[in-house]
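Everything on this sheet refers to the single structure shown next.
Every protein chain except one is present and positioned as in the full complex.
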Amino acid sequence: MGNWIIAPVVLPALLAPLIVLAMRHDIVLQRTFGLAGTAGLLALSVALLQAATVNPPEVYRLGNWPAPFGIVLVLDRLSALMVALTAALALVVQLYVVGTGWDTRGRHFHALYLFQLMGLMGAFLTGDAFNLFVFFEVLLIASYGLMIHGGGAARLRAGVQYIAYNLVASTLFLFALATIYGVTGTLNMADLAQKVAVLPEGDAALARVGGVLLILVFAIKGALVPLHFWLPATYDRAPGPVAALFAIMTKVGAYAVIRVYTLIFPPDTPATGALFADLLLPAALVTLALGALGVLGAPSLGRLAAFAAVASMGTLFTAVALFTPQATAAALYYLIHSTLATALVFLVADLVADRRADLSLRRVLPPVAQGGLIAALFFGAAIALAGMPPLSGFLGKLLILEAARAQAGLVWTVVLGASVLLILGFARAGSTLFWKAHEIPPEEAQTHAPEPLSFVAPATLLAAIAVLAVMAGPVTRWLEATAAQIHEPAPYIRANDLDGATP
Amino acid sequence: MIPDPTPYLPGLEAVVASAVGLLTAAGVYLILRQRTFPVILGLTMLSYAVNLFIFASGRLSTAAPPILREGVTTYADPLTQALVLTAIVISFGMTAVIVMMALGAWFETGDDRIDGDGGPDGDGGRTGGGGRP
Partner (left out) sequence: MSLALIAALPFLGALLPGLMIRAGRDACAAMAGAVTALALLGIGLHAPAVLRGEVVATRIEWLPALGLDATFRLDGLGLLFAGLILGIGLLVILYARFYLAKADPVGTFFTYLLLFQGAMTGIVLSDNVLLLLIFWELTSLASFLLIGYWRHSAEARQGARMALAVTGTGGLAMIAGMLILGSIAGSYDLSVILTRGDAIRADPLYLPALILILLGCFTKSAQFPFHFWLPRAMAAPTPVSAYLHSATMVKAGVFLMARLWPVLSGTPEWFYIVATAGLLTMVLGAVIGLFQHDLKGLLAYSTVSQLGFMTMLLGFGTPSAAMVAVFQIINHATFKAALFMAAGIVDHEAHTRDIRRLGGLRRLMPVTFALTTLGALAMAGIPPLNGYLSKELMLKEVARTDWAGSPWILPALAVLGAAFSAAYSFRLVAHVFLGPRRDDGPARPHDPGAGLWAAPAILVALALAIGVMPMTTAAWLIDAATSATTGAPYAADIYHWPGLGAAALWMSLGAVGGGLVLLGLFGPLLRGWDAMPRPDAKRIFDGLVAGLTAPARALTAALHDGALTRYLAIAVAAILGAGLWAFLTGVHGAGARAPLPTPVPVLGGWLVLVAATLAVVALHRNRIVALMLVGAIGLMVSVTFAYLSAPDLALTQVSVEVASVLLLLLALTFLPAATPAESGAGRRWRDGLIAAGAGLGAGGLIYALMARDFAFPGISAWHLANSKTEGGGNNVVNVILVDFRGYDTYGEIIVLGIAALVIYALTEAMLRPGPAADRIAAAGPRHGRAGDRHPLMLVVATRVLLPIALMVGVFFFLRGHNLPGGGFIAGLVVGIAILMQYMASGQTWTAARQRIDYHALIGWGVIVAGLSGVGSWFAGLPFLTSGFEYVTIWPLETFELATAMVFDLGVFLTVLGAVLLALASISRLQLRGGERANTAPFGVASDLEPRA
């Protein structure tokens, strides 16, 4: 694909400043170019997806410097999948933003949005450990801006906490990278893979520390207990569509774990062995349980959605922590599902929030305008997130349970038990919001502009979830090939041409 | 061949390591305070600590700046220096943002506590602004 590999980074990186330069005073231009940019990203990512499907991993050397000395991007099935998923989600959410006028509630929304996408794309595509840090920072700082978009007391306080927590995470990231560099003397992921595999015995302990510090960074991103505390308030207080986009942010953590701990620290590494799985699996199960409890006890729809996100990350990491091709394939299927479903529930929550005094589940308020449609969307989101049939959540859950046969006793109990709590929680919330409201005489009924676009977006997500279920066969076949590629890193490393050509 | 070290002094590595440790400890203590300003100071201290940490992970050397000169063969590790530069710049941007954010929270809420879950339950973050213009 040559230069196309970096296009998903460069396109928003050039478009965003252009918007700042030329169109910051005209919302229509911003919307037009913003949507066009995201649509362009989607087109690019589809092309990359096709390329990654037919070709082995392909390396793009920035500045034409050879790996491991320069920085490389690597396009393989995994990165292509993440890029495409991001672009697709971004476009839908952006439509919602335009449809609801969220982008008029503060400055520079579309520029920040594009920068956010640039950061995500860069993080998914890079093949260099330190460059991964840089793009983590890009996507984080953009997310800070988006999170406090529109301002407001509660949101700003939550924003300060979000930033402070993540600055600590970034610091930890640097500690981890420096440790790993201090042991191996390199930063390129493929090179790291080679070196870590043949590490002198005496360096094992330090390598283990580096690896663990790094996985903790990703655990913070992925909101794993006990490093998840930043999530509920942030997602609850962030603007609805931003929270919806953040559905992919937690997945960055999951992606990074899958990438680094199958490529650099695979379970058969002498120095590290099963260390990471031993840490990850219990944490993931606790995360799932806590998320489910949070859904059950949620005081407001915003919190409910946030904890549902936590729970789905727990499920996802449960599959990731098994580190087998079968489990990874299941994890990736669930990752796609979880991204769409989480985004959907936040968009629905925002639809409600705009039509209701607040999102509290403790008080009964009159039925919201367009309540029938919103209730239907919520029902869909609830089914998806509780992992009930017929949507992809159920299939994803089955795939994970199937992949976890080895630890069936523990994993099955937690996963199925959590499903019970999720079902109870969503049923309670739905009946309070959409049924109990009808106890109030209709003359108090609310009115609200229909804003068709704002319904097209969540409907699209729901449709996508349904399609993911219907097309489960081909999708899982593709993902199995992807998982195989992930767990067989030799081609990835070879593509980096480490001991080779001069520039 | 190392120049004869003054026997009763700890090695340079120990000195730097202790500095890193101290800065880290101070930073962590400050980020655990309940007001925004000390937390920001703490984060600054942590960034000092981690910058030194990265730098030191390239191993120490004196009087060997990585600027190529005729006849000089030993240089300090330039890569970690470049990494630290990047880290410094990024943390500068981050500091600027969190400072302004802290100001914002101060003005919006009227206090500079960093703890607390401001605002009533799930108003979708709409309290105090953020509503449709």
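Labels for the chains are A and B, by order of writing; each one numbers its residues from 1.
Keep this in mind: a residue touches a chain if its C-beta (ideal position, glycine included) is under 8 Å from a C-beta of that chain, and two chains touch if they have at least 3 such contacts.
For clarity, every value in this text was computed on a predicted model and none was experimentally measured.
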| item | value |
| --- | --- |
| Chains still shown that are in contact with the chain withheld from the display | A, B |
| Selected from A:I6, A:L49 or A:V97 as touching the chain missing from the view | A:I6 |
| Residues of subunit B in contact with the chain not shown | 2-6, 9-38, 40-41, 44-45, 48-49, 51-53, 55-69, 75-82, 84-86, 88-90, 92-97, 99-104, 106-108, 110, 112, 114-118, 128-129 |
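Here is the rule we go by: only the chains that are shown with their structure count from here on.
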| item | value |
| --- | --- |
| Whole-Å gap between the CA centroids of subunit A and subunit B | 27 |
| Subunit B-touching residues of subunit A, taken from the complex the two chains share | 101, 104-105, 130, 134, 137, 141, 144, 148, 150-161, 163-164, 167-168, 170-171, 174-175, 177-179, 181-182, 187, 233, 236-240, 299-303, 349-350, 353-354, 357-362 |
| Touching residues (chain side subunit B, partner subunit A) in the complex | 31, 36, 39, 43, 46-47, 49-50, 53-54, 56-58, 79-80, 83, 86-87, 90-91, 93-94, 97-98, 101-102, 104-105, 108-109, 114, 116-133 |
